[in-house]
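With one protein chain held back, the other chains of the complex are shown just where they sit.
First chain written, first letter: the chains are A, B and C, and each begins at residue 1.
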Amino acid sequence: MNLKRSKLIIDPVHGFITLRDPLIFQVLNHRFFQRLRRIKQLGLTDFVYPGAHHTRFHHAIGAMHLTQRAMDTLREKGTLISDTEYQAASVAILLHDIGHGPFSHALERTILHGVSHEYLSEILMDCLNKELDGALDLAIAIFKDQYERPFLHQLVSGQLDMDRLDYLQRDAFFTGVTEGKIGGDRIIKILCVHNDMLTAEYRGIYSIEHFLNARRMMYWQVYLHKTTVSAEQVLTQAIRRARDLVQDGLDVPATPIFKTFLSQDVALDDFYKNPELVKAFVKLDDFDIWASLKIWEDYPDKVLSMLSEMMLTRNLFRTELANEPHRLESIMAIRERLVNEGGFEEQDLDYLINSGEISNAAYISSGKGIQVLMPDGGVADIAVASDLPNIKTMTQIVKKYYLSYPKFVF
Amino acid sequence: MNLKRSKLIIDPVHGFITLRDPLIFQVLNHRFFQRLRRIKQLGLTDFVYPGAHHTRFHHAIGAMHLTQRAMDTLREKGTLISDTEYQAASVAILLHDIGHGPFSHALERTILHGVSHEYLSEILMDCLNKELDGALDLAIAIFKDQYERPFLHQLVSGQLDMDRLDYLQRDAFFTGVTEGKIGGDRIIKILCVHNDMLTAEYRGIYSIEHFLNARRMMYWQVYLHKTTVSAEQVLTQAIRRARDLVQDGLDVPATPIFKTFLSQDVALDDFYKNPELVKAFVKLDDFDIWASLKIWEDYPDKVLSMLSEMMLTRNLFRTELANEPHRLESIMAIRERLVNEGGFEEQDLDYLINSGEISNAAYISSGKGIQVLMPDGGVADIAVASDLPNIKTMTQIVKKYYLSYPKFVF
Amino acid sequence: MNLKRSKLIIDPVHGFITLRDPLIFQVLNHRFFQRLRRIKQLGLTDFVYPGAHHTRFHHAIGAMHLTQRAMDTLREKGTLISDTEYQAASVAILLHDIGHGPFSHALERTILHGVSHEYLSEILMDCLNKELDGALDLAIAIFKDQYERPFLHQLVSGQLDMDRLDYLQRDAFFTGVTEGKIGGDRIIKILCVHNDMLTAEYRGIYSIEHFLNARRMMYWQVYLHKTTVSAEQVLTQAIRRARDLVQDGLDVPATPIFKTFLSQDVALDDFYKNPELVKAFVKLDDFDIWASLKIWEDYPDKVLSMLSEMMLTRNLFRTELANEPHRLESIMAIRERLVNEGGFEEQDLDYLINSGEISNAAYISSGKGIQVLMPDGGVADIAVASDLPNIKTMTQIVKKYYLSYPKFVF
Partner (left out) sequence: MNLKRSKLIIDPVHGFITLRDPLIFQVLNHRFFQRLRRIKQLGLTDFVYPGAHHTRFHHAIGAMHLTQRAMDTLREKGTLISDTEYQAASVAILLHDIGHGPFSHALERTILHGVSHEYLSEILMDCLNKELDGALDLAIAIFKDQYERPFLHQLVSGQLDMDRLDYLQRDAFFTGVTEGKIGGDRIIKILCVHNDMLTAEYRGIYSIEHFLNARRMMYWQVYLHKTTVSAEQVLTQAIRRARDLVQDGLDVPATPIFKTFLSQDVALDDFYKNPELVKAFVKLDDFDIWASLKIWEDYPDKVLSMLSEMMLTRNLFRTELANEPHRLESIMAIRERLVNEGGFEEQDLDYLINSGEISNAAYISSGKGIQVLMPDGGVADIAVASDLPNIKTMTQIVKKYYLSYPKFVF
C-alpha cells in the first residue's frame, strides 16, 4: 500500500475524487492542463448567476470521475474493460476540452476565425502525446472514435456522455438553478453495454427523460440567458474593435500574448504550420482578456473604451429576444438614433448593433439518439422506448432571434 | 405593486435573494462594488479546493441577505427596527468589505505597507457617501459602532455576525468541505435583542457551539491550509521582487494600474492626502495580479520569472508546518543548498525562504464574547451558559510555524 | 417579547418552522390533528422507497409553512392581507387533509363505501369549529372557496397550491427520487395576485414547467409505482375479505376500533346522522390496520391469512401494467390455474385477481389552469404564455391498465 501516491480532490459536486494513476498525474500537472484553471466554464454567466465561476479544469476532472464511475458500473454488470482501456478513456475525457481558450464563442467569432476548440483539442493532444512518447495513443483513438469498442467513445462524447452529465450537474450547482439538477448517480447506474454500444436499461427511461428536460431548462435559463448573450456581444465587439484598430496600424495596448493574436488573422492551417502559434495559444486565458479590457477602458477610442467600460461595470447592451427575426425597419431606426442622438459615426455602428439567432441546436446533437435496452432484449431509441409524448417534443430545435444595442438609445 | 423594481439574485448558498431598495441598487451598481466581482473571497484557495472561486461581491450580497433575515426575526420577536435602520444596517454590511483589494494578505505585506482593508473600507464608504449626498450616514455610523443601538453593529461585526455566518457557509459550499457546514437558518432563528445588545436564546447553545466548531474546522482545513500558505508566500515574494526591481530603476512590465503601486511605497496617510490614489486603488483587482504574473514569467530576472512560473503551473514552495518555531540551523542548511546546489545568489534568498507563524487568532476575536439569554432572564457568556467543556477549548489560540522554500532543494 | 410562546419545528425539508399563533397551537394539539402523526402520507410506498415513512401530520405543517411564506411574498409585492386572513388561510391548509384516514384508497374502496376524505375533512372542521366557538369560520370559508378573495383558496387548493408544493418536495425528499425535486422557493417568489386571483410572474414560467414535470415524474415513479399498486390491491382485498367474513357472522379478531368499521357498511349520510361514527373514525389509524393484519395472519381463513402474510413479508401480487386493458382470456387463464394448481375455490378468486386502470388524472385537475401575468400586464394560461410545446403534452391524461394476482400462479 502506498498512500502517498493517491490524491484526494474535494469536489463540492461529486464529493471526493481519488486519483491514483501516474499517467493521469502527468497530464494533470502539465501546463496545458493547469491553464484550464484560468478559463471559466461558463464565460460571462456570472453576470447573471454570481456563483458561476467554476473552471474548465474542475469540469474536466469531474467528467473523468464520472467516466470512471460509469466504467466501474459497466464492469460490475459484466462488461470487460481492460486497465489500459480504463486509463485511456479516463485520459480521453480529461483532455476533451483541452483546446478551449478563454471565452470560446467570442474568440471563435473574432481572432480565431472559426477555428473550433474541438480542432484545437486534437492538436494539443497530439503535442502532449509526442511529449509523453505515445502514451496517449489509445486515449486519442477513443477520443476520435477510431477505437473498435465504440461505447468508450460514447462515454466521452455522445447523447448520454459523461461530459454532459458533469457539466449539467456542475453548472446547476454553481449557478444555483435547481431546475438543472439531475440524478447523475442514477443515470450512471442504468448504463449498460450491448453489442459494444452504450445503452440504457429500460428501467431508467424516466431518469433519461429527466436528464433531457434538465438540459433544456439549463439551456434556456442559463446557457442562452438574455444577459449572457448581451455580455458576449459586448465582449465580441470590444475584441473586434481592438483587432481592427491594431490592424489599422494603431498601437492598442493589451497583454503581450493577447497582442500576438490581435495583430494577425489566425486560420486553421496556421496552427499546423506554426508550432509557435500553438505555444502562444496555450498561454492565452481569461486573465488576458479582462486585463486588456481594463487597459482599454482608458484608451482614446470612444467605441473601444465604451465597450470595455460596459464590461467592467456590467452596464451591458439592451437585448431583445423574439421568435421571429427582427425587422429591418427596427434596426434602421436604432441606427439612426445612435447617430443622431448618440453622436456615433456611421462606420462604428456595426460594433454597437448586433442581431442574430440562438438555438438549442448546439445542445441537441443530431447523430444517433439514446439507445434503450428493452425488457425483451432488443434495443430501441428512447423516443420509441418511452410511450410518453414528451421526448419528441424535447428534441425539437427552438430558435430565438436577438437584437442588441446600447441602452442609452432609449 | 411594481414587479419591475425588484430583482431576484440566485444564490446557490441561500437560494433566492430579493432586492427592492433603490439605495441598495445604487450601491450595488456602483463601480466600487462591481469591482468586487473581480476579487475572489479566498484568494489562492482554489489551488487546494478547485471550486473555491467565489467572489467578495457574492459574499457581500449574501451577508446582506442574512442580516435582513436576522432583522426580520428580531422584528418578529418584538424588537422594533425602523425602516431606516433596516436599510442602513443592510448597506453597512453590503459595504463592510469594500476596502478589500486583490489578495489582501499578500498586498498588505508588500505594496500596501500594512494599510488594512478595514481602513480602506472606511475611506471608500466616505467617498461613496459624498457621491450619494449623505445617504450612507447612518450606515457608516452603524459600521463604526457609533450608533446608539449596538445590536445593529453586532450584526455587521461581532462574535456572531452575519459576515461570518455568510462566509462560513459560502466557503464550505464552494470548497466542498462538509465539516464547515453550519445550520445558518437555525442560528438566525435563535438571535434576540436584550438591552439593545445582540444575544442568543438559551435553546440555541448547541447551534452556537457547532458554529464555533465549524469555524475552527474551516480555519485549519481551508483558511490556513499548508498549500494556501505556500501559494501566498510565492505570490508575496513575486510581488516583493517586482517592486524591488522597479524601485531599483528597472522597467518591469505589469498592467498599468498595478505598475502605479509597484513604483511607489504607499502608506496610510497617502490615501488621505491623495484622492488619485484611492481612485487607482479601486481599479486594482485579481486580474492585474495574474496578468502581471503571466508577463513576468518571461521577464529576464531569474527569481521573478521562477516565482511567476511557480504560480502559473502550481508548482509551489515546499511548506513545513510545526508546533515550534523552526530552528535556525535548518534554515541555514536550506540557504546553503540553495546557493550551492540551486545556484542562487545570497541576496536572493530572502525571496525564496520564508518562515513565520499562522494562528487562528484572526478568527477568534478578543473583545466581547457571545452573550446568551438564560432561561432565568439573565445574560451569560456562552462559555458559562454551556456546561460543556468544549467552548473554552475552542477559544484557545493555536499557533503553527511555517517554513517554506523551493522544492528542488531536496 | 415572549420567547416562550414560540415553537420551532425542525423540518428536514423546509428547515425551521416557527409557530407563534395561539389558535394554530390549539389546532395542532387537538386530538384530531395529533392522530395524523399515525397516518403515513404515502401509505404503502415504503415497500418501494424505504425512506417514505413521513406522515400527514408533517405534510400539513409543511404546507402551512409554505402558505405563510407565500403570503409573506404577496405582502411584500403590495397585496394587502389582513392578519385575520393570514391566520385563516394558515389554519385552512393545516386542516385540508384532516379527513384522511389510514390508507385512504384502500378504505374508500372497502369499508368507507366511497366516502371521500375531502368530505370527511369538512365534517371534522365543522366539529372543531364548534369546539372552538366559531374561531375557524373564515378558515372554513377559504377552504370551501366561499370567501371573496379567491387567491387565498387557490393557495390552499389549486393548480399551484401549497399542498402540492409541499407534498412534491416532501415525497421527493423522503423517497430519494431526485427527479421530483423542485425549486419550491423560486415558485413562491414568482407568485403574485392579479384581480384577487393567484397568478405567476412571467419570469417564472420555466420554474412552473419544471414543477409540472416533476409532478409527472413523481406520479409515474412513485405514486403509481407497480409495487405500490400491487400492495394496495393486497391490502384492499384483505380488508374486503375480513369485512365479508364479519358480515357473514364470523368472529374475525381485529383492533376494537377497526372492528366497528368492519361490522357495518358506512355511507355518506351515516357520518351526518351519527356523531359517534365521527368520533370512532378519528380513532382509526395505520396502527389498527397493521395490528389487525398481524392478527389475521394466524386466522383460520386461507384467503385472509394468505393476504395478511403477503403484506407482512412483502411478498405481494404479481402486477402487470399495460397500455391497453387486459384481455379476458388472460384473466380467465389465470383464474383457471388458481383453481387447478393453487387449490383455491371459485368464490375466492375475486379476492385474488384484480384488474383496473390507473391514470394521472387525479393529479392533473381539470378546472382552471395556471395563470401567468404577462409582461404586457395581461393574464394568460401557462400553456399559452410559454411558447414551448411541452406544457400541453404534460397535461394529457395517460392511462395504464393493471392486472394483479398471486405470484405462485407462474
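Heads up, the rule we're going with is that contacts are C-beta pairs under 8 Å (C-beta built on N, C-alpha and C of every residue); 3 or more make two chains touch, one makes a residue touch a chain.
Nothing here was measured: the structure is a model prediction, and the numbers come from that model.
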Residue in contact with the excluded chain [from C:G15, C:G342 or C:G356]: C:G15
Per the touch definition above, residue among C:T84, C:N195, C:T313 or C:N340 touching the missing chain: C:T313
Residue touching the undisplayed chain, where the options are B:K181, B:K259, B:R318 or B:R337: B:K181
Sole residue of B:S6, B:Q26 or B:Q221 that reaches the chain not shown, by the stated touch rule: B:Q221
For chain B, residues in touch with the removed chain: 178-179, 181-183, 186, 206-207, 209-210, 213, 217, 220-221, 323, 387-390, 393-394, 396, 398
For chain C, residues in touch with the removed chain: 9-13, 15, 29, 31, 34-35, 37-38, 40, 46, 49-51, 53-55, 57-58, 61, 173-177, 253, 255-257, 283, 285, 287-288, 290-291, 294-295, 298, 312-315
For chain A, the residues touching the chain missing from this view: 1-3, 6, 8, 15-16, 18, 20, 76-79, 185-186, 189, 192, 201, 203, 373
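Everything that follows uses one rule, which is that only the chains that are shown with their structure count from here on.
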Dominant chain pairing [most C-beta pairs in contact]: A-B
Chain A-chain B separation of Cα centroids, rounded to whole Å: 32
Euclidean distance of C-alpha centroids - chain A vs chain C, Å: 44
Multi-partner residues of chain A (at least 2 other chains): 177
